[in-house]
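Dropping the structure in here first, questions after.
Only one protein chain is missing; all other protein chains are in place.
Just so it is clear, A and B label the chains in written order, and each chain counts residues from 1 on its own.
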Amino acid sequence: MIDDILYIVERYWPLLLEGLKNTIIITAASYSIGVALGLSLALLRSYGPKALAAAVTAYVEAFRGTPMLVQLFIVYYSLPAFGIVLDPLTAAIVAIGLNSGAYQSEYFRGALAAIPRGQWEAALSIGLRKWAAVRYVILPQAWRVALPALTNELIYLLKYSSIAYFVTVPELVFMGKYIGSRTYMYLQVYTVITVIYVTLALTISEGMSRLERRLSVPGVSITGRGQ
Amino acid sequence: MALTVWDYLPVIFSGITNTLILTLAGVGLGFALGIPMAFAEVLGPRPVQLAIRWVGRVIRGIPLLVLLFIIFFGFPNIGITLPPIPSAILAIGIRSAAYQAQLFRGAVEGVGYGQLEAALSIGLTRWGAFRHVILPQALRLAIPGWVNEFTIVLKDTSLAYAIGVTEVFTQAVHVAQVILDYLTPLLVVAAIYFTITFTASRLAESVYRRVSVPGLGGGAAL
Partner (left out) sequence: MTVVLKVEDLWKSYKKNEVLRGVTFSVNEGETKVIIGPSGTGKSTLLRCINLLVRPDKGRIFLDGEEITRPGINEARVRSRIGFVFQHFNLFLHLTALENVMLGLTKVKGMPKEKAEEAAKKALLSVGITEDLWHKYPAQLSGGQKQRVAIARAIAMNPRLILFDEPTSALDPELIGEVLKVMEKLAKEGMTMLVVTHEIGFAMKVADEVMFMDGGRIIERGPPQEVILRPKNERTRRFLSRIWELYDLGVRG
């Protein structure tokens, strides 16, 4: 078993590295889309006009209520009928990003709601306008509150980037399947891949908790949620 | 005249049974494994606590798709060959166990040390304190998390497509490939998932309200 694993690493490391690269690209790109989208949606839903807030709610519920895989297939297989053709990698990034935006908007919204009313009143009382109060008083507190959830989301996306396999993006799982089909050593290959994923996930969680500690402000509580 | 998605609706619907089987069996297996894990992690001796924490961490770091492939494609390497549906249930169940253990441990910790102290102070044993004071509160606190876990598992059963389980997503894709229209079958299957998650959440909410106690769950602050 150990010998097989060493053999696979030795023989196929360029493929595994290529897979890792794509996995990281998908994760990082879709996470960035998710942060930008999530924050905008949360602000719209919390402070925007009513009609817009309702539209955002519909978006969020639709994306959270259906599997990411369905969303990916819609983006990749059915958008071409409307003249939008995306290559597999882009399709994966867009679909996962849109999905993550829905989830992250919920994290941000929860964090915004967690800021005590008194902070608002104090901000307005010194003459700040609504958006200035959001920008200078509410957000700096809210995103610290949201940070643990945002960390979890990054790890979550790292794992879900694997669904890009279904649209033939050569990321880690795809490479694993390929190497497995050549060597018939599926267990060994996926053991290697598991080690890669777990190492990445633990690194992210360690790095983020360091960041959390550095950014933490006494009294702005960071309460993790179950998952 | 070409057949449309409506003629194929029964084909898509036929997959719902397998989707529900995967979901319920997966969550059930996760519960059966996850609760003892949580107990051992809270009450067990230090080395056991550490071991279980790390097992949980590692499993939570693996994509479900990888677990699925390890079991379905990898296990035959060591002489264990499982059909698609049991493979999927096992993969989903193992992962769900890691999350449910974490969920339940969080609920136990959420009950708070003061409750344990108070229970011990009236003379209950550690087990008695757990059984009569911690557990009834923790189970209530864990309900929303369990509903969430159920919906996550439901949606992730779609990954079983990768190993050829004929669940609802697989059926929708097959129909799409036949009628050469992806959008409609995918929207249909999306609607099916949405309906199930929505119904499950509503159902759970009413259960939650029924068992809720003022100040403990039911949305009220502790």
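In the analysis below, contacts are C-beta pairs under 8 Å (C-beta built on N, C-alpha and C of every residue); 3 or more make two chains touch, one makes a residue touch a chain.
Treat the numbers as computed from the prediction; the structure is a model and nothing was measured.
Displayed chains that the missing chain touches over the full complex: B (touch as defined at the top).
For the chain missing from the display, the contacting residue among B:10, B:79 or B:114 is B:114, taking the whole complex into account.
Within the complete assembly, B:140 is the residue of B:95, B:140 or B:155 that touches the hidden chain.
Taking the whole complex into account, chain B touches the unshown chain at residues 114-115, 117-125, 128, 132-133, 136-137, 140, 213-216, 220, 222.
Following the convention adopted for this analysis, only the chains that are shown with their structure count from here on.
If each chain is reduced to the centroid of its CA atoms, chain A and chain B end up 20 Å from each other. By the touch criterion stated above, chain B contacts chain A in their complex at residues 57-58, 60-66, 69-70, 73-78, 99, 102-103, 106-107, 145, 148, 151, 155-156, 158-159, 161-162, 169, 172-173, 176, 181-183, 186-187, 189-190, 193-194, 197-198. Interface residues of chain A, counted against chain B in their complex, comprise 62, 65-71, 73-74, 77-78, 81, 155, 158-163, 165-166, 173, 176-177, 180, 184-191, 193-194, 197-198, 200-202, 226-227.
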